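Here is the structure we will look at.
Apart from one protein chain that is not included, each protein chain of the complex appears where it belongs.
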Amino acid sequence: MEKTKEILNIEDLCISFEQYEKGLRRVELNVITNLSVNVGEGEIVAVVGSSGSGKSLLAHAVLGLLPKNANVRGRVSFRGELLTAERIRELRGKEICLVPQSVSYLDPLMKVGAQVRHSRGDEDSIKRQERLFGDYSLKQKTAGLYPFELSGGMARRILLASALMESPKLIIADEPTPGLDLPLAKKAMADFRSFADEGNGVLLITHDIELALEVADRIAVFYAGTTVEEALVSDFEREETLRHPYTKALWRAFPRRGFQALDGVQPYVKDMPAGCPFAPRCGLAGPECAGEIPLRAAAGGTVRCVRFSGGEEINGGKEAKSNEA
Amino acid sequence: MGIQIGKFIGVNIAKAVLLIIAISVVCFILVSASPVDPVRAYVGEVGMANMSQEALQQLNDYFGVNTPFWERYFNWLGDFVRGDMGQSLIYRQPVADVIGVKFINSMALMITAWIISGILGFILGIIAGMRRGSAADKLIKGYSLLLASTPSFWLALIMLMIFAVWLQWLPIGLSVPIGVDASEVSIFDTARHLILPALTLSVIGVANIALHTREKVIDVMEADYIVYARACGESTRQILKNHGLRNILLPAITLQFASFSEIFGGSVLVEQVFSYPGLGNAAVSAGLSGDVPMLLGIAVISAALVFTGNLIANILYGVIDPRIRRSMLHE
Partner (left out) sequence: MNDVHAVPVLQRAKKARFSLRKRTIAVLVLTVGFLLTITVAGVLCGDAAVTTDFTQKNFAPSFADPFGTDWLGRDMLARTLRGLSISIFIGLGASTVSAVIALILGTMAATLGSKVDAVITWLVDLLMGIPHLLLLILISFALGKGTVGVIVAVALSHWPSLTRVLRGEILQIKEEDYVKIARKMGQSRWQIAVKHILPHIFPQFLVGLILLFPHAILHEASITFLGFGLPPEQPGIGNILSESMSYLSMGMWWLAVFPGVALLLTVILFDTAGGNLRKLIDPFSAQD
């Protein structure tokens, strides 16, 4: 595989929330632990996980949008530059744009045209916004509507247009397709593809693995707050090329592969098992799964499983750092 | 669209009128239940002893002492609608005339305080909410909580003591200097007598609006659309300008219009302390000396004032908030 230039590299991202339970006891909830994923130039990388597993937090963490009671640790680098909280604030909206999850991310008291233009009223902005509306088959008079007057699909397209208003290097799309009919979803995905082909990157966060397999170059499988495997889309053609037992279970659950649903549910953040979070549902689990699970690189992907033999252990951020020069 | 808004306003006005009529019934029941004899209150003990039987009968008829309740009520209501609120017992003038003068005095006081407390409270609330947890926030929150617990008449007493007694900067009471004919009073004099009561009312009124605005700012700043604006690279200042104000201002204005009842209550106490000749002061004198027509007149007028405030708040919401305005249009 040829080495592409890296746009976004996330290593060992950990997010926890400090919360107060009944009786004002303070607890720390670890919602994302040791998550690693990277996006190269020209790539669409999909982070796939089931609904409600906290994938959105990943997008918010990269953009520094988490609420004040969050702890965020981890190495996030953008085009080789290790990011600080200040640097993130400078980049967001310019180099990195977000396509948010729902219409609630639009100001309810502002007309959507102005929102897509990010409150700018100059001629260039208006022209660009009108062109984007045309691209997404939105009537020009839609600009004068308020968010509550939009259908689900229209709202989606507004949010997409809003991200493409700038010329970012990276788009982080958080569940961008629900509510879109198939042609529009395909159009949105084709836009992401051509955006990526211009040498940019897309981090696509979704629960829809079929969609991800269709447009993405690589898939990061998200389970209970961490990525258990990063695989090329081509790895999903056969079960044997997949690395993690959870990914294999997902593969077996595909409609066209016989719909073998996996028993049990994802552990809730409060009773997360030590070591591998998938161990309680895994047929291969053993006592060593409760210990530290190192990340291993193998055949163009990565995996976090002690049962996986082969590949080499990745030692923290060292490798990424040395590649940079 | 115009028709819809017209209908919306019409329905609201009709509801308000119905409630005001109901309020007048309640007030009428309350004043009728009073053991205070209106005739006795009108002529006084000595007058009662010296009055002829016919004159007494005449007065009894005038005040409807022996007429049934509903008849008396509808007589009163009929007169009221025609602008005749009866004869004030203590001012010996038509109630409508007395209220006319007092109303203007009270409005000058209340509107001044209303505007000052509204603007100041809004600004303080935004500062506190945007810098939640900072020293400024704690100071503003502490001030507001303290003032919310302060009896307004006591604050008025303290103001009076500091500015009128100790510093002697401002007059102690009466909006017209004693011995000066009301027509000769300059606007400057009136304004001077307005300062302390208005200041007291403003200082108290700030607390409520500041606390509410602060809460609203905190709410709004955690909303998804603010998170997204931040993701689009907007600075805190831009966010406040582009999204914050439009989402905070409407509830604040609504709250301020809906606070007429409290401002009126505050003005009753403050007018009493500063002997300011407004509606509140007149209501207290009327209540203390059994001036029933006066008390009724003020009760209905003040209820109308409260409903006007609520009505404006409702209409503002309907007209300014696109969610309500457009849904009326699509109906």
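Descriptive notes on the structure:
Letters are used for the chains, namely A and B, taken in the order the chains are written, and counting of residues starts over at 1 for each.
The definition used in the following text is that a residue touches a chain if its C-beta (ideal position, glycine included) is under 8 Å from a C-beta of that chain, and two chains touch if they have at least 3 such contacts.
None of the values given here were measured: they were computed from a predicted structure.
When you scan A:Lys68, A:Arg256 or A:Lys270 for touch with the missing chain, the hit is A:Lys68. Per the touch definition above, the residue from B:Ala96, B:Ile140 or B:Leu160 contacting the chain not shown is B:Leu160. Among B:Ala198, B:Val217, B:Ala252 or B:Ala303, only B:Ala303 touches the chain that is left out of the view.
One chain of the complex is left out; on chain B, the residues touching it are 19-20, 22-23, 26-27, 29-31, 33-36, 133, 145-146, 149-154, 157-158, 160-161, 165, 172, 218, 260-262, 264-265, 268-269, 272-273, 280, 283-284, 287-288, 295, 298-299, 302-303, 306-307, 310. Along chain A, the points of touch with the absent chain fall at residues 12, 14, 16-18, 20-26, 61, 64, 66, 68-76, 82-85, 88, 316-318, 321.
Following the convention adopted for this analysis, only the chains that are shown with their structure count from here on.
The centroid of the Cα atoms in chain A and the matching centroid in chain B are 55 Å apart. Touching chain A in their complex are the following residues of chain B: 222-225, 227-234, 238, 242-243, 246-247, 250, 321-323, 326.
Residue ranges of chain A in contact with chain B, taken from their complex: 60, 63, 65, 67, 92-94, 97-98, 100, 102, 104-110, 118-119, 146, 148-149, 162.
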